[in-house]
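One structure follows; several queries about it will come next.
A protein chain is absent from this complex, but the other protein chains hold their places.
Up next, chain A:
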Amino acid sequence: MLTNQRFINVLIPIISVILGLLAGAIIMLSFGYNPIEGYGALYEGAFGNSYFTGETIVKVAPLILSGIAVAFAFRTGLFNIGVEGQVFVGWLASVWVGISFEAPMIIHLPLAILSAGVAGALWGFVPGFLKAKFGVHEVIVSIMMNYIALHTCNALIRNVLTDRLDSTEPVADSASLSSQLFYEWTGSRLHWGAVVALALAFVMWFILEKTTKGYELRSVGFNQNASNYAGMNVNRNIVYSFLISGSFAGIAGAMQGLGTYGNMFVQSSFTNIGFDGIAVALLGGNTALGSVFGAFLFGTLKNGAGSMPLVANIPKELVDIIVALIIFFVASGYIIRWALTRVKREGK
């Protein structure tokens, strides 16, 4: 019976992806495009050669981290919509440490990543603290913190890190995640960030499932009254949750600053890494492993979809609809779960 349940858990995402692809195909057909060509282009764009594969992984890495950041807070009953801002400050902090000095890599790189985590955690601390202390809803504070992050980072880049320039100098080699080896293999920007992201997904799973702190955080997420009754400090756990969630988000920023771009530049709007993290976490059922798969799907679709207009001549707007449809179907996996248990029952 347990294996049966597990089987359903694996089956559902697969069925949802297939249904999503079918729905996308119908859209393409009804607008007179060839779905085989369309999906061919999508696949080519995502995994067609080592360059595309590399670029896809580059997209996936920060999404894993923003996904687990959202998922972690969610498990504690909190909605961290401020991941976007935490990514920004993490990005800036990592680049700042990366360009300010040179040191042996074994010190410099971890320090740069760590500072990104600390920056994200500090940014997360604000909504967490205000919620715990004054009961201010975390969503409102998080959203405001996103804007503060965006504009503060831009101002710092222009006025402090550079002299009125739009981008910082590249980080020192000793703080860089990028890899000459990967570049020679793939020609893409592929860097070591994916490894860091996977390691941290493991860390998230470990904290939640294996530690006493994780036990408390999950308990607070499910039932604050019972947690209080059991002697847990609910408010302190809310702050902890935001600190940990924020540090994951901050390190997502380090992926960009130390890996993908190797610097930071003035941005006119949000990166969407944080907002996509919400979808990734939901796709993954707020678990670590689920978020990894969710990020993988998201990154693949985003990267692969870029080729569809070029190769199959499908208008960009239509591509967006198709991608949205696939994600929609995956997200509504619970409908399929319902149908499956239904069928099983009738079959008996």
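Observations, loosely collected:
Keep in mind that, in the parts below, a contact is a pair of C-beta atoms (placed from the backbone, for glycine too) under 8 Å apart; a residue touches a chain by one contact, two chains touch by 3 or more; residues count from 1.
The rule we apply is simple: contacts and distances are computed from a predicted model.
In the listed set "Acyl-CoA dehydrogenase", "Heme ABC transporter ATP-binding protein", "O-acetylhomoserine sulfhydrylase" or "SUF system NifU family Fe-S cluster assembly protein", the entry agreeing with the UniProt name of the missing subunit chain is "Heme ABC transporter ATP-binding protein". Screening A:30, A:180, A:225 or A:268 against the full complex identifies A:225 as the residue touching the chain left out.
Among the residues A:133, A:151 or A:210, only A:210 touches the chain that is left out of the figure.
By the touch criterion stated above, the residues of chain A touching the omitted chain are 1, 5, 210-215, 218-219, 222-223, 225-233, 345, 348.
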